[in-house]
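As you look at this complex, bear in mind that one protein chain is not there, while each of the others sits in place.
Labels for the chains are A and B, by order of writing; each one numbers its residues from 1.
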Amino acid sequence: MNRQRPGPPEPVASSPAARAEFGRRLARRNRQESRFRLAGLCAVLAGLAFLAFFFLTLIGNAYTAFAQTHILLDVELSAAAIDPEGTRNRQTLGRADYQGLIRNALRQQFPAVTRRGDLRQLFALVSPGAGFDLRKQVLANPGLIGQKQRFWLAADDDVDMLIKGHMNRSAPESQRRINDRQLAWIEQLEAAGRIERQFNHRFFISGDSRDPEMSGIRSAVAGSFYMLLVTLALSFPLGVATAIYLEEFAPKNRWTDLVEVNINNLAAVPSIVFGLLGLALFINLFGLPRSVPLVGGLVLTLMTLPVVIIAARAALTSVPPSIREAALGVGASKMQAIFHHVMPLALPGMLTGTIIGMARALGESAPLLMIGMVAFIVDVPESPLDPSAALPVQIYLWADSPERAFVERTSAAILVLLAFLLVMNAGAILLRKRYEKHG
Amino acid sequence: MPPYTALIILLALTVLGYWLGRRRPAAFGRKYHSLPGYYGSYVAIWCVFPALALYCLWQLVEPGFIRSQVLATLPAELLELPEAELGLIYNDIRNLVEGNIVSGAPGEEIIAAASRYTALQRMSNLGIALAVLVAGLASSGWALRRVKPTLRARNKVERTLRMLLMAASTVAIFTTIGIFLSVLFEAIQFFQLVSPLEFLFGLSWSPQTAIRPDQVGSSGAFGAVPLFTGTLLISGLALLVAVPVGLLSAIYLSEYANARIRAIAKPMLEVLAGIPTVVYGYFAALTVGPLLRQFGEAFGLGVSSESALGAGLVMGIMIIPFVSSLSDDVINAVPQDLRDGSLALGATQSETIRQVLIPAALPGIVGGILLAASRAIGETMIVVMAAGLAANLTANPLEAVTTVTVQMVTLLIGDQEFDSAKTLAAFALGLLLFVTTLALNVVALRVVRRYREQYE
Partner (left out) sequence: MKSMDNGGLVFDGGGLNVTEGAKRAAGALIGNLRAYESSRLSNVIEEAHHTAGDYTAVNAIMRARNVDVFYGDNHAIKSVNLDVGANEVISLIGPSGCGKSTFIRCLNRMNDTIESARVEGEIVLDGENIYSREADVVLLRARVGMVFQKPNPFPKSVYDNVAYGPRIHGLAPDRQALDQIVQSSLERAGLWAEVKDRLHYPGTGLSGGQQQRLCIARAIAVGPEVILMDEPCSALDPIATAHIEDLIDELKKNFAIVIVTHSMQQARRVSQRTAYFHLGRLIEVGATSQVFSEPRRKLTEDYITGRFG
């Protein structure tokens, strides 16, 4: 170190001038700092603002779907029309023209309307599905036959929209789906207290329908339920078994490396591609029927499997090796050590991962479109082999429907779907919290 | 006798085998190698597997066998029909058996064949049930005889279990292979109809093949370039939204926010990731689309109600949590030492973040962005609902464009002949999508992995 060194850098506070310069620069840097910080804050707020906007619009659109406009009519359940032979045979009762009875009731309500065209418009105020409701009530209580009864009948979706304020009454006639004459009748009914908004139970107990006022999510929910059942029954055991093998038994070689890379990749493959696989494999090759929850469940299994495997492996790695060593140390076989000691500790983590995977599967729709689960299904499926819709696909179908009344129903179906997801995720979080506390 | 009778028999046999096997060692009355349950499982395993293999084998062979037998009963002139028509007849027979609607009134020979079918099926079910019973009894009897105090039942059972675990782990591999093969086969068929060059470089996409050959444009055009540009445009817009917002919010939450804000804001942002894509699609189509249009009108711009901008914007919001959680991971993986080192030199926090943390975390962030890109490219529902169907070759985000996934869905929805170019085109697009996202994922995951290893 005999070479002459250059002088050391000047200390920052060496002179008042240097210090002042430093201070000026510092002020600029601090401004930059707060700008950056503000940008970060704005990013977070932007995300949160979208979330708030999203939920507010959604709820704002959805809440009216939980009520449905009904019209009170005095329906003459004449024995001659329903049960001419007086047998009370259920088949005869079921075949009667209930919609006709409703039409008669409307005619009585508005005796002044006589022209055919006008009558058609009048009849359009009540839902074309109201007859089915009436039939159900008569079948449940045949004693009503022959009486004049007051029934709250579902109004047509256009009337429903008008009453809910989604249609502007003062708009020019050509711009609304209810014409002036119909509007006058509706106002008469309103004045007579014969129009009321009631809880829309049909939304929860019926299947899909072309008439918005008659449609519900029941078949879609059932379809999704069966699908998840299949997915859970397959992906949990398969995923856990794979995770145990890879984490505890697999030798570290190129093959297991490939399996691992493959699983991580599979988790990031677009879901629609799984739909293609389902179409080509399950439907074309194995000849399974289209539109059934079984196939949907199989496709979703393949899709969720990587998620379950990754979560289960993480749960296994988080069990300290000392547990395994302790079990092996008292003479347990490796299999016993894993199944008796490691698994109970890893299980909550595995379940958490599985629930999250299931939640993802529940919200998935793209692969289901590929395997034909977009059919128009009215009936509620009774097994995984009956054709059915799925909740997210039902949302997709309704979102595509032109009727204004489907907008609120779509939003309401979304709320139901989100509620299911919320429950599942909350369950996963609770499980994780408990697990963290005990583990 | 329903077809699953054989399985019920097998289940009963297995339970019996387990019980007998479990009791067996106690009869020896002296020290034996494994716990009794392992002897039970040993016998049960021997009971199940041979019989199950037999059952599966029969299930594979049965349809072909029945078909050949049933068709043999048909009159000779029907047998001379071409294969396709024969298939239709056979379908009619099966429909008749299953009580479904049959096209037209069934002829006499069809009804005869149907009853033959039913008889055969009944015989087959009975046969397999008996076979399973015999096989299960035989193999479990053999296994029972082998149960001796010296039999290392536990080791054998555990070896079987281990094989099962290994078999489970191959499912994931087979899924990948299955995906690849299924799209590849159909794609190859497609490329026999349409040249790959036209598909990859053609500028016009209109897959509507005409019903009558004399209609205009009957051949359909399968140039996928407009789809690629549309996909890239929408994905690019999505990343333009998601990357800055996701990255900045990850930085803010991990480096600036205090524990309380973090505890509230982080899960809230993650809610965005839990919303199903169909819901985003609905939102994009019904709220964002019209909003952008009104907004555009206010500025005198013609915004299509299915504009790329709307779909891209919403897709961007969808992948914000994806980007932010990945960046959060990689930023937290940067050792605290580096932050301390920079702060101790008098750097402000933002200088530390911009000049030390982000460069150090860059590979991880890039990997995360690639994963996000792969996600955006493969995203389906948002674009199906909010992007257009017309294949416009444009870079204007205010116009409607279509994407690869949208076309896959439109081509495959509804009943389609499985060999028309239209349906096959969906698989060709699927192949392309799969290969692209796979490449992106492999690269991204490798980059992220290498990055992690660097700081471990």
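Please note the rule applied: a contact is a pair of C-beta atoms (placed from the backbone, for glycine too) under 8 Å apart; a residue touches a chain by one contact, two chains touch by 3 or more.
Everything numeric here is computed off the predicted structure, so don't read it as measured data.
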Among B:D92, B:E158, B:D328 or B:E351, residue touching the chain not depicted: B:E351
Selected residue (touches chain absent from view) among B:V132, B:I179, B:M315 or B:A360: B:A360
Residue in contact with the excluded chain [from A:R29, A:K164, A:R177 or A:R290]: A:R29
Options B:S34, B:T229, B:S324 or B:S342, residue touching the unrepresented chain: B:S342
Where the missing chain touches chain B, by residue: 258-259, 335, 337-348, 351, 355-356, 359-360
Residues belonging to chain A that touch the chain removed from view: 1, 5-14, 21-23, 25-26, 29-30
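As a convention for this text, only the chains that are shown with their structure count from here on.
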Whole-Å separation of chain centres (CA-atom averages), chain A against chain B: 19
Residue ranges of chain A touching chain B (in the complex, touch as defined): 29-30, 32-33, 36-37, 39-44, 46-48, 50-51, 54, 57-58, 237-238, 241-242, 244-246, 249-250, 258-259, 261-266, 268-274, 276-277, 279-281, 284, 302, 305-306, 309, 333-335, 359, 362-366, 369-370, 374, 392-393, 395-396, 399-400, 407, 410-411, 414, 417-418, 421, 425
Partner chain A, residues of chain B touching it in the complex: 154-155, 158, 161-162, 164-166, 168-173, 175-176, 178-179, 182-183, 185-186, 244-249, 251-253, 255-257, 265, 268-269, 271-272, 274-279, 281-283, 285-287, 317, 320-321, 324, 348-351, 353-354, 371, 374-375, 377-381, 384-385, 405, 408-409, 412-413, 418, 426-427, 430, 433-434, 437-438, 441-442, 444-445
